[in-house]
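One structure, pasted below without further comment.
The other protein chains are all here in position, but one chain of the complex has been omitted.
Per-chain residue numbering starts at 1, and chain names A and B are given in the order in which the chains are listed.
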Amino acid sequence: MTTVAPKPDNMKISGGGGYRTRLTDPLHRPFYKKMAPILSIKDLHYTYGSGKESVNALRGIDLEIDKGEIFGFLGPNGAGKTTTIKIILGILAPRRGRVELGGKSPLEAASRKRVGYMPETADYYRFLTPAELLYMYGDICGVERSVLRERIPELFRLVDLEGLSGRLMRTFSKGMMQKVSFAQALVNDPEFLVLDEPTSGLDPVSRTHMRDTLNHLRERGKTVFFSSHELSEVETISDRIGILNRGEIAACGPVHELLGEKSEGQSLENYFLKMIGKH
Amino acid sequence: MRSRSLLIFLVWFFLILIIATRIDTFNYAFMASRSAADVPAIFRFFGEGRNIVSYMAILQADRYYHGGVGHIEHAEGGGLSVASRGRDSYDEEEGHHPEASPFNILFRIQDNTQVTGHVHLKGDKVKEIIPWLYFSAEIDPHNVLAITLTGFYLADKLDKPQEAVAYLRKGLLDNPDSWEINAELGRIYFQDLGNYKAAVDFLSKAMELQKQAPHDKFQERYVLSFLAHTYEALGDKEKAVPLYRRLSRLFPKDHRLRRKIDDLTS
Partner (left out) sequence: MRAVLAIIKGMIKDLVRRKDFYVLLVFLLVLMAVMASQNFFQIKGVTRYMRDLGYSIVMLLSFIIAVTFTAKQIPAEIEARTIYPLLAKPLTRYSFIAGKYLGGVVVSLMSFTVFYLVYGLFFVTGGEAWSAPLLAQGFFFGVLFLFMVCAMVIFLSNFMTFSANVTISFLIYIIVSGFSDTLRDSILRAKGVLSVIEGVIFYIMPHFDFFDMRVRLAHSWDPLPAWVVAAVAVYTLVYCLFLLYFSQAVFSRRKL
């Protein structure tokens, strides 16, 4: 059983999650005992195709995501982020290596019972209403109907789609679809959330709302694994980040450590470009 | 299939149908007979393929006559023919398969799901073939076989000789040189309506037209025998006997003809 030190009254909260840093730093959390990571990736390899046309998408990734943290997953286009996400969700099987989600292989359907996934883009069924979509996904996840009847209206309030839950989605804009996408990821009250470009297509107000929601989820003990090209957002909300480049982890750790200790206070963007060899 | 695509397809289909038939009417208005231009648009749309569709409709009528089981009846001269209707010999091409192993379960299922009996429609049930004969003639107004078969079944099997005559007369407008339609009209006037004068007119016309058309001796017998019987019924032995003699020359072994000639000339 993990015990977390309570937040001291005189603790200064600074950008980059200073409060969180003190909590995760063993020197500042005398009662902290390390829990098993919610996601464990060891020596993950994946290759597309075979023979001369094969492409090594992942070349030995090692990663652990702790429970209750927000992990930002960065990388240039074609780095292997989507492949990694698909393997975490059990959509692809690893060629080599080991992936454990909540102690089980993600290829087992049961391991995804408390996982929520928000894809980068999804043109949800145009002939359904958002409410029907969430009920459908809730049924697939095995959530009780009585629970869904309470949870789904809350989710629509959360994503600011309260008055539109009964409208067919064929009339929805990209931003509205994105909100629906986020809502469906939460329908089974997941412990582990995988978000692919969660703020893509959202207006500034909605983006801020999304960031606040993710922080709120973290406070409730949820784990968030998200991929984004918006480095400022990543810097703001992530506890740790991982930079993927050409199928390998180029850097991984808390943002302030990567930027402050190792890179003399430079911006995340410059650090990112440096890690992927473009600087 | 999106409903919009289906709607667009239907709109285009009917537009082409209307345009094609308007062009067709424009051509026909100059040259063709009145009734050809009056053929329903849907049937004119098929163009030259009408002949094939029309013949398929006749085959369907034949199938219906045999309870839905495919069956081909061959006249000695080739092709279906009104004149050869009385013949009993035919080839059964469907309904019998080569023997298959009793352990071949799929073959056994196929054998038992298919209908393979052989029946002929009787009595009032014959009316079921009329739609196909009607369609056949509507699709191709020059399909003489469809027209004459329709006339035959209407007059003889369905007891509607007046309707048969009206229909055959309409068919004659599109096929004025058809000896078959003239012969069928003559037969109906003779056998069903008792109008011997009209029968003579049509059968004589049929005889004249037949000389210029390819035909076999059985078809010639069909026309000559009805004409001869009609003259006989009118009491005109002078015209009947030469016809019987012609028949006797065609079928020298038919003793009934010789007896008939002897009776009429004695």
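Quick note on the criterion: a contact is a pair of C-beta atoms (placed from the backbone, for glycine too) under 8 Å apart; a residue touches a chain by one contact, two chains touch by 3 or more.
Computed from a predicted model, the values in this text were never measured in an experiment.
Q: Which listed residue, A:Phe71, A:Tyr137 or A:Phe172, touches the chain dropped from view?
A: Answer from the full complex: A:Tyr137 touches the omitted chain.
Q: Of B:Tyr55, B:Phe152, B:Tyr167 or B:Tyr244, which residue touches the hidden chain?
A: B:Tyr167
Q: I'm checking contacts with the chain that's been left out. Which of A:Ile41, A:Leu155, A:Val194 or A:Val255 qualifies?
A: A:Val194
Q: Touching residues of chain B against the unshown chain: what are they?
A: Missing-chain contacts on chain B: residues 1-3, 6-7, 64, 67-69, 94, 97-100, 105-110, 112-115, 117, 124, 127-128, 130-132, 134, 154, 158, 160, 163, 167.
Q: Hey, which chain A residues sit against the chain that's not shown?
A: Within chain A, the residues touching the omitted chain are 48, 86, 89-92, 109-113, 115-119, 121-125, 127-128, 132, 135-137, 139-142, 168, 181, 184-185, 188, 194.
The rule we apply is simple: only the chains that are shown with their structure count from here on.
Q: Could you put a whole-Å number on the gap between the CA centroids of chain A and chain B?
A: Measuring from centre to centre gives 79 Å for this pair.
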